[in-house]
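All protein chains of the complex are present and in place, except for one that has been dropped.
Labels run A and B following the written order; every chain starts at residue 1.
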Amino acid sequence: MSSSISSGGGRRAARNDTPARAASGGVQPLLELRDLAITFSTANGDVPAVRNAHLTVMPGETVAIVGESGSGKSTTALAAIGLLPANGRVSNGSIIFDGEDITSASEKRIIELRGSSIGMVPQDPMSNLNPVWKIGFQVKETLRANGLPSGPQDVAKVLSEAGLPDAASRANQYPHEFSGGMRQRALIAIGLSCRPRLLIADEPTSALDVTVQRQILDHLDTMTEELGTAVLLITHDLGLAAERAHKVIVMYKGQVVEAGPALELLTNPRHPYTQKLVASAPSIASRRIESAKKAGVATDDLLAPAAARGPSLDKVIEVEDLTKVFKIRGNWGRSTDFTAVDKVSFSIARGTTTAVVGESGSGKSTVAKMVLGLEGATSGSIKFDGVDITTLGRKEMFDFRRRVQPIFQDPYGSLDPMYNIYRTIEEPLRVHGIGDAKSREKKVRELLDQVALPSSMMQRFPNELSGGQRQRVAIARALALDPEVVICDEAVSALDVLVQAQILNLLADLQADLGLSYLFITHDLAVVRQIADHVAVMEKGRLVEQGTTDEVFDNPRTAYTQALLAAIPGAGLVLPPEVA
Amino acid sequence: MVWYIVRRFLQLIPVFLGATLLVYFLVFSLPGDATAAICGERGCTPAVVAGLREQYNLDQPFWIQYLLYLKGVLTFDLGTNFSGRPIATIIAEVFPTTAKLAIMALVIEAVFGIVFGLIAGLRKGRIFDSSVLVLSLIVIAVPIFVLGFLMQFLIGVKLQWTNPTVSGDATFTELLLPAVVLGLVSFAYVLRLTRTSIIENVNADYVRTATAKGLSHRRVVVVHVLRNSLIPVVTFLGADLGALMGGAIVTEGIFNVNGVGNTLYRAVLNGDGPMVVSIVTFLILIFCLANLLVDLLYAWLDPRIRYA
Partner (left out) sequence: MPEPTPSPLGTAAPTAATPVGRTKRSSYPIEHFVADVDETPVRATDSTVSDAAPRSLWGEAWRSLRKQPLFIISAILILAVIFVALFPGLFTNEPPNENCLLENSDGGPAPGHPLGFTVQGCDILSRVVHGTQSSLTVGLFATLGVVLIGGLIGALAGFFGGWVDAVLARIGDIFFALPLILGAIVVVQLPVFQQNRNVWTLVVILVTFGWPQIARITRAAVIEVRNADFVTAARSLGVSPLGALVKHVIPNALAPVIVIATISLGTFIVAESTLSFLGIGLPPDVMSWGNDIFSAKPSLRSNPMAIFWPGLALSITVLSFIMLGDALRDALDPKARKR
């Protein structure tokens, strides 16, 4: 058993070596789901959300459920605390908490268990605190509802345990005065305030920046370890699950397809779905690239294919001292300057991919908007083939637009819901007066073919398509004008892991075929590792580091880049390069 | 917070000036003899016309006229009406009755609207919800004068539970039926607003989190669902107070209440122009104050606004 694990997990070693614990075959599981089925009643009849799910959580153990959106992972976890939505019900099986079947328990009994026996840390820190009550009040009512002392000092203690500095005065603030990370700490404080034996953490950090995410998860780890709390962690990120959990459960379309020790699952996935997931998850893939490079194994097959990897001297875009200052209106009519982008310089070699990486508020999207010519620059220049586009007139700007096209993050927002697919892809041709109706239709067919969508899809509307398909349509539209540069603004961030991998491959293939240059705006370094030739790291409007992807990943020079790299989920995993 | 109130107050000034200017412009600058507008259909004697021209400074340029009028408004010197009584005195006389009526209507619509809306929202899709929804649609659809006459006829004339009309004293019991009629339409709006708001908030993430904390069902509903749902409702009620005071024309007419609305209506029928303009100005002022009240309530209810 231990042979399948790379090296003893440092911090957990002490517990692992306790013989009494290790041999505790007779210990009762804290939570056990048996043959669980959950059904939602909708307007179109009953829809099964979860089928035959089974899992066990032992006392003090961290179990992660991994799955894509709609896999039933959150529903399963919510059922364990009796929080299914009103139209959902447990239609089969049992949920046994500490020997007691929750599915047949009274509402009163479940309320008793919530908080004091089973705690929860929800996903989105922005929406999970009531905006009209002070943080302290929201902690206090938790303590009081579970019969614990709830004086101001108790509240402050709970908050400071969760790593909130200056807790006593912070308790008197409202949620909107907290940053996202601080709100998540407050939610962790609430979840653990009554010392539950099981904590359900539903994507507790997916809404946060990676560096904050890392801090919060570390703190959660430490706290639950100290308190001996078992954790049921819900996540879409296999790397994060493997790093944080003893045991990983993989769910797919409402069923558990594979379960086992974290590393075992990574190194020896047996179910085809798990195998695909291990092969595609960016955090795992980027980890593997690093491992392979260390081992001196060729990494070409791990990297996305590209036309020319050799250094190209032909710069298609050169950005120099680009600056954007926004005026922010303050009180009493004063306005302050906010420098969103501060003297940023970088260039894109033709046929390659340059990634601009940063956390929220780093100014990376503003850079994208300026390069697209949608936002004027305050100063500096953007040269496209040597011509500064910041000084273009209306007519030249219109022509310039054919050469640079965007792809956006949200596949639900980037297509006009009123346009069918044909009209969507044809629009750029029509706007630029290219061809007649017949040749335009031919071109649309070709474009659909290029993004691997059937031409039968032309008459459909965006609401009938999946996220990945919409993103393909968005790519087809971007390619309609035969651009030279495509700006991908978080283009794969909203997609499920497997779809994300498909789209990344498609982008890479298109680059190879058409010689496209990409400007890739993203917060996700794992994705950058897979696709970018060149990386520029932005922090608070400034470009703090840039270089080839290898340089930046192998020898990050600034502390910020180092922190970003360390925060990639699964960064601590050591993976064999040959695993695929 | 102070900045917020000051800003909201400053924003109301152009609204007040603009609205009074609009009224003034409509009455004194549209084609036709301005004094004829003031005199209405009856026409005035030349002496009265001359007096009016002087009183309204009609020989002055328009802007001067307006500024002089504004000065009158700000010093509570609204001039005299057609029959020579000071308008300010008349308004001071009838306003308390209208205020009483409006506040009673407001209390009725708030209490019943919120309670019914809460129950309907929590039992979405059930029989109580559906029937209350249909009822509210009917209340909104049936014009207030039809409803008013119906209720006056049934309760006042047929059943004789109350007086069909209100005497000069305007006692509490006399005003009860008019207040119900006046508040009925807003009751339906409050109910629907509360219901929608409750349904939205019941599914809010923080409500689920509150439940997960181990709070009792009642506490979750009262402290988290209801408290947050009341924000739009209270905002509506504040704005409605202004509307109720001005919109009581029909109700006061039906029940013969001697209030602002009825006075305005009589002034319109008598062609008493100065009276009409003054009362409308007064109602615009009430509207602006009610809006300020709404802003204060909003800030009090929603901390996100307070510190904005």
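Worth a mention:
Keep this in mind: contacts are C-beta pairs under 8 Å (C-beta built on N, C-alpha and C of every residue); 3 or more make two chains touch, one makes a residue touch a chain.
For clarity, every value in this text was computed on a predicted model and none was experimentally measured.
Judged over the whole assembly, touch between the missing chain and the shown ones holds for A, B.
One of A:140, A:364 or A:401 touches the chain omitted from the figure, and that residue is A:401.
Across A:37, A:105, A:392 or A:498, the single residue that touches the chain missing here is A:498. The omitted chain makes contact with just one of the residues B:4, B:95, B:128 or B:149: B:149. By the touch definition given at the top, chain B reaches the unshown chain through residues 14-16, 18-19, 22-23, 26-27, 30-33, 36-37, 40-41, 137-138, 140-146, 149-150, 152-153, 157, 243, 246-247, 249-250, 253, 264-265, 268-269, 271, 273, 276-277, 280, 283-284, 287-288. Contact between chain A and the unshown chain involves residues 1-10, 12, 15-16, 18, 21-22, 24-25, 27, 58, 60-62, 242-247, 252-253, 255-265, 267-268, 270-273, 276, 291, 294-297, 372-374, 398, 401-402, 404-406, 408-410, 412-418, 420, 427-428, 431-432, 454, 456-457, 459-461, 463-469, 474, 477, 481, 498-499, 502, 571-579.
We take it that only the chains that are shown with their structure count from here on.
Chain A and chain B have Cα centroids lying 50 Å from one another.
Interface of chain A with chain B (complex): residues 81, 83, 85, 107, 111-116, 119-120, 122-124, 127-133, 141-142, 145-146, 174, 176-177, 187, 190-191, 194, 331-332. The touching residues of chain B, counted against chain A in their complex, run 3, 203-217, 219, 223-224, 227-228, 231, 301-304, 307.
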